[in-house]
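Every protein chain of the complex appears in place save one, which is left out.
Letters are used for the chains, namely A and B, taken in the order the chains are written, and counting of residues starts over at 1 for each.
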Amino acid sequence: MNIKEIAKIIGIDYNGASLEVTGVNTLKDASSSEISFVTNSKYLKDIEESKACAIIVNKAVASSVPKSAIAFIVDEPYLMMARLTKQFAPSIEDEDAPKAIIGEGSKVSPKAEIANGAIVGKNCTVMANVYIGSNCVIGDNTLLYPGVVVYRDCKIGSDCIIHANTTIGSDGFGFATNKLGEHTKIYQNGNVVIEDDVEIGSSTTIDRAAFGTTLIKKGVRIDNLVQVGHNSEIGEYSVLVSQTGIAGSSKLGRNVVMGGQSATSGHLEIAAFNTFAARSGITKSIKESGGTYAGFPLMNHKMWLKLQGTLARLIK
Amino acid sequence: MNIKEIAKIIGIDYNGASLEVTGVNTLKDASSSEISFVTNSKYLKDIEESKACAIIVNKAVASSVPKSAIAFIVDEPYLMMARLTKQFAPSIEDEDAPKAIIGEGSKVSPKAEIANGAIVGKNCTVMANVYIGSNCVIGDNTLLYPGVVVYRDCKIGSDCIIHANTTIGSDGFGFATNKLGEHTKIYQNGNVVIEDDVEIGSSTTIDRAAFGTTLIKKGVRIDNLVQVGHNSEIGEYSVLVSQTGIAGSSKLGRNVVMGGQSATSGHLEIAAFNTFAARSGITKSIKESGGTYAGFPLMNHKMWLKLQGTLARLIK
Partner (left out) sequence: MNIKEIAKIIGIDYNGASLEVTGVNTLKDASSSEISFVTNSKYLKDIEESKACAIIVNKAVASSVPKSAIAFIVDEPYLMMARLTKQFAPSIEDEDAPKAIIGEGSKVSPKAEIANGAIVGKNCTVMANVYIGSNCVIGDNTLLYPGVVVYRDCKIGSDCIIHANTTIGSDGFGFATNKLGEHTKIYQNGNVVIEDDVEIGSSTTIDRAAFGTTLIKKGVRIDNLVQVGHNSEIGEYSVLVSQTGIAGSSKLGRNVVMGGQSATSGHLEIAAFNTFAARSGITKSIKESGGTYAGFPLMNHKMWLKLQGTLARLIK
């Protein structure tokens, strides 16, 4: 899409050079043919190194745009970015892609649907009513139980088991809200990557990234009815017990254990080998490894036990 | 069904006029050919204006039944109402309805099933393993991802997106329990109506009303794994974050934001533009607009922060 068209869509009067823009991306990941944006001062640190050909900003941060990029100055950068994501959203299915390739020894139910461009490895089992989207790649020996849905462009490793009615790669929960309270969808043009030896329970939902990838690393175990938000990352061998929610862009290190019905806020980093009791609510990053936590707000597990004792005495 | 048969089913000795009864409904919504009931004194205020041809009541409220209606006096009105709902439950599919109508430009997967009597608008996408029940109406440009199930008689507007494995219109959780602790199903003979420009995540469940309609208004955004109970109403542009639960018959105004894993009790009214932090538990109606709340029990968000500080000091 030509940058002149883009300028028009976001309401900018642009008379500069004509450029072909291939996508929208974060400051950090944008290539020199992509456009980026600053919607949160937290990410401003990435602006100087950004390779983006143009950056959507508000007046306040306009002076930070590097000389290599065109500065598009708007009132509502988040809303303008949302509008642009629609322009670069791929079609729901890639009908022009070649027919799906199914590896040797794989059993695919005639009631499953595998879209064009998908590749399924060897010795996989794809059961009834599974849907695998365009350009997905599934490794070897992987088992998808009935009703599993994998949206386009996602990758699942080898030796994985995904239980019934689980959804991989549905859209992250992203939208920009204008001053009237109306929402504009941020198209989620990223994907989900699940590494090898991962098992995921039934009716769990793992959302695709807005940009980039939601990543489930090797050996992770996820139970039923768990929510993994867009752009999050679950470290090797981590364990998410039933009904846990991982909010968007949070990163768990390896062997983190999240008890049942626990949750994290978005944009956190949680160090390896930390354990969180059932119902824990994590709202801040945790840099130290190996702790045991509980409660909401979160506290050291021993402290939590002490607090319960104190409360019990209070009402006696 | 003749009123004489109805009397028999609920154990009443009735020798009055012969009347054809077309359904069971609430006091407020019953037409003059429908039977109604009083199972909760909260709704007694509606009895005088009720057009119902007969009303099932216990002895205590029998004198409140208006002269226009026959009073059916029973020991357990709730249980008797439950029994009657079965008589008026439509068949699971309406096989006699005409073949479904699919609008111009719509793509329907051959692996989807659209029951008789359904109408799908223009330029919709209905993906594999979707089920659309009898007499459903879907607007234009709406996208149903794989595994979406829409029960009979529901309506979905235009420009909606429903993500994979989400269920619209499953039965509300309704039953009457007798003195032995045994349950009798209250058939959920209402429906779900979703207005235009609504996006709903994956594995979310929106229950049909017992009577009347569960309503999701224009521009609402619902995340994954959210529960919306029967007869509730979600106001325009409201936002329900992942794993939230809205209990039956609660009404949210416009632009209400429910954080992740938050919940409401049933039968509440929550004014517009209120925001609830993650894990909020709302048990009372909120009449003022524009507040920010947290906690369970719910309190002003600032108060909640103060409480956490106080508790932290207590255990030092």
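As a convention for this text, a residue touches a chain if its C-beta (ideal position, glycine included) is under 8 Å from a C-beta of that chain, and two chains touch if they have at least 3 such contacts.
Quantities reported herein were computed from a predicted structural model and do not represent experimental measurements.
Visitor: Touching the hidden chain in the complete assembly: which of B:Met80, B:Ala247 or B:Ala294 does that?
Guide: B:Ala247
Visitor: Among B:Lys4, B:Lys111 or B:Lys218, exactly one should touch the missing chain; which is it?
Guide: Touches the omitted chain: B:Lys111.
Visitor: Just to verify: which one of B:Asn165, B:Thr214 or B:Asn231 makes contact with the chain not shown?
Guide: The one listed residue touching the chain not shown is B:Asn165.
Visitor: Just one of A:Thr22, A:Asn58, A:Gln87 or A:Ser109 touches the chain that is missing; which is it?
Guide: A:Ser109
Visitor: Using the document's definition of touch, tell me which of B:Asp140, B:Asp207, B:Asp223 or B:Glu236 contacts the absent chain.
Guide: Checking each option in B:Asp140, B:Asp207, B:Asp223 or B:Glu236, the one touching the absent chain turns out to be B:Asp207.
Visitor: For the chain that got dropped from the picture, name the residues of subunit A it touches.
Guide: On the subunit A side, contact with the omitted chain comes from 109, 111, 125, 127-129, 143, 145-147, 161, 163-165, 199, 201-203, 219, 221, 223-225, 236-237, 239, 241-243, 254-255, 260-261, 273, 278-279, 308, 311, 314-315.
Visitor: Which parts of subunit B are in contact with the chain that was left out?
Guide: Residue positions of subunit B that touch the missing chain: 92, 111, 113, 129, 131, 147, 149, 151, 165-167, 170-171, 173, 175, 177, 181-183, 185, 203-205, 207, 225, 227, 229, 243, 245, 247, 261, 263, 265, 281, 296-297, 303, 306-307, 310.
In this text, only the chains that are shown with their structure count from here on.
Visitor: What is the distance, in whole Å, between the centres of subunit A and subunit B, each centre taken as the mean of its C-alpha atoms?
Guide: The separation of the two C-alpha centroids amounts to 31 Å.
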